[in-house]
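Complex shown without one protein chain; remaining protein chains in place.
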Amino acid sequence: MRHEHRLTVQSYECDANGHVNNAVYLNYLESARVAFLRGAGISYRELRERGFGLVVVRICIDYRSEARMEDPLLVVTEPLKKRITGGIFSQKVYREEATGPRMLADAEVTWVCVNGRGKPTRIPAVLDLASLDPALPEGTA
Amino acid sequence: MRHEHRLTVQSYECDANGHVNNAVYLNYLESARVAFLRGAGISYRELRERGFGLVVVRICIDYRSEARMEDPLLVVTEPLKKRITGGIFSQKVYREEATGPRMLADAEVTWVCVNGRGKPTRIPAVLDLASLDPALPEGTA
Amino acid sequence: MRHEHRLTVQSYECDANGHVNNAVYLNYLESARVAFLRGAGISYRELRERGFGLVVVRICIDYRSEARMEDPLLVVTEPLKKRITGGIFSQKVYREEATGPRMLADAEVTWVCVNGRGKPTRIPAVLDLASLDPALPEGTA
Partner (left out) sequence: MRHEHRLTVQSYECDANGHVNNAVYLNYLESARVAFLRGAGISYRELRERGFGLVVVRICIDYRSEARMEDPLLVVTEPLKKRITGGIFSQKVYREEATGPRMLADAEVTWVCVNGRGKPTRIPAVLDLASLDPALPEGTA
């Protein structure tokens, strides 16, 4: 599943450099992952109320161009890998421009499912979605 | 008790206007209240683990002058009123300048103690500190 | 003009108490004011590029009920007063519930227009919008 999440840069998300602070992109990525789950019929809040959590264990992000206040952004989220207890998402942040989307940042986010004691655990059935499977590479299957 | 809390403005706390965003002052005030409690021997984290919370129900804040990156700030916290279930703090934010502190913001923060279900409750003995009593006005007692 | 702005509570906006942190409401109010201006045909970013800024000088906010992750919120912004160099907005934050909107917070935000040196200045023609005029009370005019 390729999921699109749209948002607008807020004034308070820009820092003393005048552009969106590097940490704020991680907020954008988190919003987009929660929206990805919601799009697949999963409420992260309910998941937590059932005793599960999804925890980020690794992020690699390349910042390619800056975003500014009121910029219309598009975050594209796609599963790259799925494992027993978690997986890896590809997440790309674009600015929507007249000539098409322009990539601002490009990230890989590794996550694990944890139980109520914060320990990694097998992805529960409710989360074991086809939408978390990576697309098959061309030529396979 | 008059409590002093010092901090330095961080780059990511400044917004597209180049100065500390108005919402960030509320973070400063919260840090200072937690430090106030710590100075009185109370860990807010332990308080929460014992099932209590301190919830802000009203803030009035006047912004008098702007703060910029790397400014050394001083937050002065003093109790103004104490009630059965809460109280009011006066909190003032100053920048420390060569000629003395300059006031940047001036707030009154009304708080209540809540129990595990989020309902207002009588301040527990552990929190019923002399340090939460307002200073007596001159001429009384 | 009565302006409505909708948003969803993000996971990273909730604090150690499990609900939206008090400072985050000021972010919501700022988003809603920027959207109010945009709805009136004004880009805050362009306004700043022309050398003007809108600065908050006072906020009084009552927190009435808590918001949690994924809550759908509605921020209603209305002008209360207009002066030569600024004005006062009423801003109310509601959660949209099946039975109708429930008020979570209620604020008055006083703002001034500043020039490039940060000094209060007469509201420029571009900003001198009918939409900034408070509605007339019933029975007047």
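We just call them A, B and C in the order they show up, numbering each chain from 1.
The rule is short, and it goes like this: a residue touches a chain if its C-beta (ideal position, glycine included) is under 8 Å from a C-beta of that chain, and two chains touch if they have at least 3 such contacts.
In this text the structure is predicted, and so the values were computed from the model without any measurement.
Across A:V56, A:I88 or A:L127, the residue that sits in touch with the chain not pictured is A:V56. Listed residues B:R2, B:R50 or B:R68: the one in touch with the omitted chain is B:R68. Checked against the full complex, the candidates A:L26, A:I42 or A:V93 give a single residue touching the omitted chain, namely A:L26.
Where subunit B meets the missing chain, the touching residues are 10-12, 27, 30-31, 34, 38, 43-45, 48, 68-70.
Within the entire complex, the positions of subunit C that touch the omitted partner chain are 11-18, 21, 23, 68-69.
Residues 16-17, 21-27, 30, 45, 48, 53, 55-64, 66, 118 are the ones on subunit A that touch the missing chain.
As a working rule, only the chains that are shown with their structure count from here on.
Between subunit A and subunit C, two chains of identical sequence, the interface residue sets overlap for the most part, with shared numbers making up over half of the total. With each centre defined as the average position of its C-alpha atoms, the distance from subunit A to subunit B rounds to 35 Å. Averaged C-alpha coordinates put the centre of subunit A at 29 Å from the centre of subunit C. In subunit C, the residues touching two or more other chains are 27, 30, 45, 48.
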